[in-house]
Each structure stands twice: as structure tokens, then as C-alpha cells.
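A single protein chain has been omitted from the complex, and every remaining protein chain is retained in its original position.
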Amino acid sequence: MTLTQTCTIPAPRERLWDFLMDVPRVSKCLPGVERVEPAGENTYQGLFRVRLGPISIGLTGNVTIEEQSREGWRATLRADATDRKLGGGMRARARMTLDPAGEGATTLTVETDLTVLGKIGEFGQPIIRKKADALLQEFAQNIRNALTA
Amino acid sequence: MSRVEAQPVLSIRLRVNGKDQAVRIPSYRTLLDCLRSDLGLTGSKEGCGVGVCGACTVLVDGKMISSCLYLAVMADGAEITTVEGLAADGRLHPVQQAFVDHGGFQCGICTPGQVVAAKALLDANPSPSEADIKDWMMGNLCRCTGYYQIIESIKHAAATSAAAGKPAAGGAAGRP
Amino acid sequence: MDFKVIGKPLGRVEGPEKVSGAARYAADQLPPGVIWGKAHRSPLPHARIVRIDTSKARAVPGVLAVLTAADLPDVLVGRVMFDMPVLARDRVRFIGEKVAVVAAEDPDVAEEAAALIEVEYEDLPALFDPIEAIREGAFRIHEDPASYANAPKEHRPSPNLQSVLRHKMGDPAKSFAQADHLFEHTFRTPRGHQGYLEPTASTVAVDADGMVHVWASNKMPFRLRDLLAHTLKLPADRIQVHLTPIGGDFGGKGSLMDTPLCYHLARATGRPVKMAMSYTEELMAGNPRHASVITIRSGVTRDGRLLARTARAIFDGGAYAAFKPVPHVNLIGANMVQGPYRIPNVAVESLCAYTNQVPCGHMRSPGDPQMIWAEEAHMDMVAGALGLDPAEFRRRNLLQEGDHLVDGHHVESVQALETLEAALTAADWAKPKPRPTVGRGLAMSLRHDGMGMCNARVTLEADGTVTLLTVTPDTGTGSHTIFAQIVAETLGVPASAVNVRVGDTRSFVTDSGTGGSRVTHVAGLAAQEAATQVRRQILDEAAAMLEANPDDLELREGRVVPRGGGPRRPSLADVASAAQRQGKAIDAAVRKEIGHYPPQFSFCAQVAEVEVDRETGQVRVLRVVTAHDVGTILNPIGFHGQINGGVIQGLGFGTMEELRLEEGRVTTLSLGDFKMPNILDIPALTTVLMEKPVGPGPFKAKSIGESSNVPLGAAIANAVADACGARITEAPITAEKVFFALQQKG
Partner (left out) sequence: MIPFEYRTPRTLDQALAHLREFGEDARPLAGGTALVLMMRQRLIRPACLVNIRGVAGLDRIEHANGTVEIGACATHRDVETSALVRARLPVLADTYHHVGTIRIRNVATVGGGLAHADPNQDAPVTLLALGARVRVRGPQGERQVALDDFFTDYYQTSLAAGELVAGVSVPVLGPRTGAAFLKFLPRTADDYGTVTAAASVTLDAAGERCEAARIALGCVGTTPVRAAAAEDLLRGQRLTDDLLRAAGDAANGGLDPIGDHRGSAAYKREMAAVFLGRAVRAAWARARASAADTR
């Protein structure tokens, strides 16, 4: 499934860019991220917890910056994680584009291709889509807060 | 998987088709698997495994339930009736006989659940209308018959039971 | 001709076992020491397997074996075309494909361990739309399908095609030019599961002498044995397939499924192994009916005569062609593009495409429901455009005696018109409808009897009873009961005097098994011929006893009776023991082989009466009329059972059944989401039978199993259009589709 989030952040592109490329920092904006540490060139290892009602999902895996072009103000992050207990996992590729939005503001567009695998995937795609949407909205909100603080 | 290593085994008592049974089972055993694997009563079938199709229908203390969604431990001390318990002294239950005589089954896989449910219906409502039959049997899927001959079979079973003056057991009405 | 046993409403010979729970299906087999197998399945639609780590699974207490493709012979399998691995070797091609398998003491432990297997994948581009898949330059799902064993030789315009089937009659292109009007419409149908309530199960035990015993929900035991021999690299005579009752088939129970894995696990553990698919696994990785996109083009004259028709059907075959059992590895139903109509110029092209989705197989009258859904809706749309009553338009174009179908068959004993008129009369077609919200729709189809090879052995026992030995599994249709009636009728004994003994793969050399409207026809004739030979032997033996001419004797109520009457009327027991005294057995085995479809087709016309709630789009099917021209009815209970069940499967196909997929993943993974009709959903049903003893089967019977499920979907679509003007071209007809169609109309 593809999820698109757009939000305007009261910060110049440069500042937002540097923030976004600092994966450990930016990932703290995603609710449920419990741990992120470097694991090699442009790669980070971490733990992400999310609750779907009674079901608690604990995803461990990697986040990799696949593409970053400061010139084009584009970057692509790839996340690959699995939950051994449940048997399943998720893959996400997030394409971020930064566009100027007037004086010192930037429009951040995050387009995410999300694939939910195995047992977790069987639970129900519509609900997962809803949940993912909600998370991404909070994610964007938290980035705004972090940068306006 | 330490949790699997820890297999805590529980002892339960069931009265199945009038026979007392003591069974030792892992906590997670469903009543259906307990009947089929531990007691060798394979009449009750697993169809959908999610409580929709009715192939695993059994009676617990006279009430029909989906044994695929019912933990065996929950039935500890209960009276269980399965399809194997319907025939009495070598004679088929009127419901079973009617299913044979009127084409109430074809492949037979849903039939144990159908006849147990139909028996429960006639226990609760000895002379059901067609609407009563449909309302009660709605939870028992059949892919072969299209249901028409199941309805016919149950009507005949009700008629023959009535003719035989079989007193209807107690229980709630067929529909509210 | 008046019969004693044929045509009587006899209960099933296996009835008591089935209603008492004594019948043991494949999943009910509990050989001593049996353990449980569970598969680990691919979560990805298309990927290369980089690494498989089974250590965590092996570490689970109670786990006895874990196998991957590396532990298995490197063979591909299939019912005809061998393109599918037993376990994915280097590559997975659909979500749900088996990658590894676990055996454990307890089914829950096996499932737990299977989930602990870790597989590293490298994604490959996945194709979900058959039309995309066969586009020039699309990523190859299989490197070279033509190279697979038993792959059809027809040229593949695309490497992502499993097979191409073409039929042509006359010159459609030329006659399109002469037509007054041309019409073209496109229709779609979804994947659908056969819906049998017995999930596929397999149990395999290897005995001390190395004999491999197989119990499987499989309707073709000999084919299963031979496929297993190939798959397991064993001589066929080391494999013994035991017949079990089958909990519904509807086309879906003819493949190896988990039997090879059960064998390999049994070898690895020295224990009997059972694998029973959960219904989730059935819906994710069974062998569902093909989804289709069908475009039909017709050329007609001003006065409503069909001159020409062409059609292109694209069937979504999924990741493997392995589940299709016919040599052309396509769907016979492609010929239904012509419907029951006389069309001098017809061409059809049927493409089965590879996609990265659950591989598809056969479902009850394979291809017919899809093609008739399109063809019969197309007929109404054309009739509408010509301003003709749909029934009248059909009347003008029905097949006539001796006409040809596009696949070359010619049709005899044609009663298309009689069948149509019978349905119209019973449905009050000419009468006004009760309410403006009510509509009526009509659809027709035709069906042939099946072919193949079946066995029967009839023996007169010393006690005068008769034994019929069969290896044709009864998938629920009542075939064994019918065999008993055929034998009883032939030998002049009550059906109760005939014991049906179900053999195994050692009982005969080979046998086609069940399916394709074969059984009553071919296996029924085998039983009839065997019984006839036994009858002859009985009469000869009795003639010797009575010093009479066998032709002066006949069989009645279990006795040999001189036609002219006479004091001595030996019972069959007397005859049997007399023969025994001379060391003779009264016994005959017949292998009946029929290599072509007989020309006697049977027709089906159905009328659906529906009510549409315009505010919600909800469609209620109030009433269905199903009319059939039939041969001799051997057993009315079973006969009506076939029609009733088929009608309700047609209702499901037309109104609710849909195996939904999203990015290759089946999202309807339980019978809570994949809905089939229940007892409250069924409409009032009127069945009209025109019995005419002209069938090719025993006592002039015709097949009935694959007729009534075919036209109803289109009949409902036509009724909905009649009720509210909404034309739904994509099955199933949901309230939502009708609602938005009505909104568009405004």
C-alpha cells in the first residue's frame, strides 16, 4: 500500500534537511521507536513497537538511507523489519521531498510504500493502513514540533 | 521457544456421550482437537477453524457451540454430546435417519455439525417452522446440497419424532 | 421402460457412516504414532531465496524434522504440466508458496516451529495483472515455460503465458462486415474458492516392507499414485493409495497437494505424517477458480440473427499451471463463448497467464461460469440494443439438431428450445412483475457428459448377495449409490442386496477417478457391463442346473425364473453355490474407456427474479427457476441434490463469492471474509425437468453435476438490469456496485 503525507514545517529547507538526515534524531519523531543505533554506512539498526488493539507488534530491523540528493531535495529511506514472535514483518520505502513554502517554511512530502508481511499482514490491510496513516501524521507533527521548539 | 518447552499439562474431566473421560492436555488444546486427537472421536470436523462453518458443532451441557473456538479446559466437568453420541442402542437418531432418507447430505463433511445442530433445534423446538429451521441452522454451512434437502430432512425428522411421541427435551425457544 | 430400482429415491449406501460420524476422511486417519506436518510459506509474491535458517525451528522441543528443497529430489510437479516445485527451491512466485516444512509431535508445535524458520529473500518484480503480465517485455515469471514437461506446444505470444487455446469455425472477420450491427462488451470475474468444507488433508505412512500408504482428499487415486511415483522417484507399485470419503471437491481435489511432503517427512522421521491445511491456507494457497477478463464481439442482422462472434478470454492462472488437469492446460469452458446458440462464424482465443498470485485450478464446469457470465449478459445487452425481448432473441438463435460448436463437437438430441420455453413458463416470464422494483433475468448453458476410463467388478457371493468393487471415489455426488442401483437393476435384486466395496490402487490397474461429468457415464457403464456379464454367467449356470436354455430364463427378485413359468426357481445363492461346487466364480471385471465427449448435450435455462433496493443497491434474489432437459434419472434424491447445490453455488458466484487480492496477498483469508451462501440466503427454487431417455450413460442417463451452477450469475445480472437499469459486468454483483451504477445513471 502507498501512503502519502504532506505537511508544512516552519523551517528553511537546509535545516529540515539536516534534521531528516540525522536518522537517530528523526526516528525519535516516529511514535514507537524504542532504539536506533548506527550499523554501518547509512544504515541503522533499531526496535519499533506498535499496538493494534490487543496485538502488540515488536519489529526489529534496519533503516537505510538509499538515496540522498541535497541538490534535488530528495531522499529515500528503506526500512526492513520483522517480528519473530508473531511471524511477520514489514518493508517500507519512504520517499521524502522538500519544497519551499514561502518565507522560511518548507513543505515536506513523505510518500511511503508499505508492505506488511506474514501474520501481521493477515490481520487486516485496511486497519493497518489506518494505523500507518495515523503514525505518519504524528511523525510529521513531531518533526514540526522538534524544529519549532 | 521456552514457552513451548514449558508444556504445562492440565487434567480435565469430561462426560462425553454419557461416558466419563479423564484427559491430560496442554492448556491450549481446543475442545475439537481434544475430541478428535485425544479421544479419537473424529466425527466432529474442523472446517473453517474460525467458528463460521459449523462442522465442529458439539453440545456442551446441551448448548451447541463451535468446538474449534472452545478450549478443552473450558469444558472441564461438562457434559459433551458429539455426533457419535446421537444414535441410541444401534438405531440412528430420527434426525440422522431423516438426513439419510431425504438427501440431507452429500459429501458428509458438514453433516456431523448439521445433525448435532438439528438435534439441538428439535430438543428446543420440537415442531419448528421453516423460518425457525433457517434461523437456527444459519450457522451450519453446506456447499453440496444448497440446503433445500437439509430443510426437508429436518421437517421430516420433526414429524417422525412427533409421531413417535418423543418428548422434547427442555431448552429455550427456537427464536426470540 | 419401467424399472425396479433405477429412478427410485434411495438413500445413500454410505449414509449411516456419514450421519453418525463413523466415516473417516483423510484428516480423520490416525495411524499409530502419527505426527503432524506444517509448511512455512512465502510472505512475498516474487523473490529469490538467498538463505534459509531452520535452526530455531529445529530447536523447538517436539520437532522431529525440518525439510527444505535442498532435502528433496529436484523435481517439478503438476497434474499435467510440470512447472511447480514441491518446496520452493531458488525462487518463490506467490504469497503462500511452500518454502519449508516441519514435522512435530503436536500440530501446534509444528505450526509454532514453522513460524520460526527464517528466510532471507531478494525481491523480484511481481506481476499481479494478467494483462500487464503478457505485455511485451514484462518480467519473466518463469524463464521458459515451453521447456516444462507436458507444456502445450502452441506458440506463446508471451513467455508469461501458461497456455493458449484457440477455436475457430467459419470466417468471423468476413461476416462481421456483412452484419447490420456489431456489439462488443468486456466482462470480469474474480478468483473463487471451490468452498468444499473439508480442507485438503494428506496422511502418509511407510510400512516395514517400505510400502508407502497414502490417505488423501484426492478424487483421482491412480493419478495421485503415478504423480507421486514421479515426484518421489519410486516405482508406482510401492505406493498404495487408500480411498477415503472426500469432503467436497467441486474440481479442487485432484492434485498432489501435501502428499509428497508427508512422504518425505515420514522418511525423515520414521513416523506416519499427517498434514491438514487450515482454511486460511486453503484460501491463501489452494487452487481456486481462475479470474477472467473476457471481451466478446458479436455481429447480428437487423432481425436479430447472430452471424458471427469472436472472443478473447484472459484467465489469471497465477504462479503455476500445475493445477490444470487437461492436456491443453487451459479451460475447456472457452468453447462456451458460443453459448447454446447457432452461430456460423465463431473464433475464440483463451489465454492462461502467469501472475505472481495463488495458482488457479479447476472449479465445477471449469471456465463455463466465467464464459457464460460474459456470454449471457452480452446476449441481453445485444437484445436490448435491438429492442428485442431477451427470450425472443435467444429463441431466434438457438442450436439445432446436428449443429456444431466452435470446438468441433456436433450436438445431438438438442432440446434447447423446449428447455427455454419450460423455464419461461415456470417463471411467468410473460406475466407482469409484482412490483416496479422487481426484475427478471434469463440465462442458458449447455453441458456434455464426460469421458475417461473407469473400472467395476461385480461378484455374486455364495450367500446370493452381490459385491460391486469400485475405485471411483464418491466426492459427495452419490455415485456409489447409483452404481448399486445399476447393478441391482441389471441383476433383478433389491439395491440392499448389493454391497459396494471401495477398493484401493491395488484393486485395478488404473482408473481416471472422479471429475469432468465422467462418473455416472463411464463408471456407471462399467458397472452396468460388469453386472450384465454376471447376469449372463448366472443364467448359463442356472440353465445347466435346470437343463434349460439360458434365453428362456430371467432374473426376478433374486431368483432365476423360467419365462414360461415352472416349479424350480433357484435363488442366486443356489446358483452361486452350484457354481462354487464346480470351482467356478460368478464374477466379472470391466474396464470401460470412452475417449470422446458424447454428442448428447443437455441444456439448462434459468430465470432469476430479483428485487433491487435503489436506496442501497441491495439485490435480493427472490426466486430461481432452473429448467433442464435430462436423460433417465437414476436416483431423484441425488439428481435434485446436484441441481440444488449447483444453483446455490451459482448464487454465490453471482452475488458474493470473491477471493480478493491486494498486491498479490489474498485478503479474504477466512470464511468470515470469503462468504458463501448460507441457509438464510437461498431463494425459492422451482426445478423443471424434461426427462427423455436419450443420454449416453447407463439406462440412457445424462450427467447433471456441472449444469445448474453455470448460468445463474448471468441470469441475476440480467434481472438486476431489468429491475433498475444497472448493468453489472464484473462479478460478483454487490450492493455497492449496483448503488454506484445507479448513481452514475443519475
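Per-chain numbering from 1; labels A, B and C assigned in written order.
Basically, a contact is a pair of C-beta atoms (placed from the backbone, for glycine too) under 8 Å apart; a residue touches a chain by one contact, two chains touch by 3 or more.
Just so you know, these numbers come straight off a predicted model, no measurement behind them.
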Contact list for the unshown chain, restricted to visible chains: A, B, C
Omitted-chain contact residue, chosen from C:240, C:295, C:580 or C:667: C:667
Option from C:217, C:310, C:635 or C:655 whose C-beta touches the chain left out: C:655
Positions on subunit C contacted by the hidden chain, ascending: 108, 111-112, 115, 280, 615-619, 655-656, 658, 660, 667-668, 672-673, 675-678, 680-681, 734-736, 739-740
Touching residues (missing chain, whole complex) on subunit B: 1, 3-4, 6-8, 10, 26-28, 30, 49-52, 54, 57, 63-66, 68-71, 73-74, 117, 136, 138-139, 172-173, 175-176
Absent-chain interface as seen on subunit A, which is shown: 51-55, 85-87, 119, 122-124, 126-127, 130-131
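Everything below uses one rule, namely that only the chains that are shown with their structure count from here on.
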Subunit A and subunit B, separation of their C-alpha mean positions in angstrom: 50
Between subunit A and subunit C, centroid-to-centroid distance (C-alpha), Å: 48
Interchain centroid distance [CA atoms averaged], subunit B/subunit C, Å: 29
Junction residues of subunit B - those touching two or more other chains: none
Residues on subunit C engaged by subunit B in the complex (per definition of touch): 11-12, 14-25, 27-28, 30, 56, 59-62, 106-109, 112-113, 116, 194-199, 245-250, 276, 278-280, 475-478, 637-638, 640-641, 644-649, 670-672, 676, 678-680, 682, 685
In the complex, subunit B residues that touch subunit C: 1, 4-5, 7, 26, 28, 33, 36-37, 40-50, 52-53, 55, 82-84, 86-87, 92, 96-97, 99-112, 115, 133-135, 137-151
Sites on subunit C touched by subunit A in the complex: 43-44, 56, 115-116, 280, 662-663, 665, 667, 669
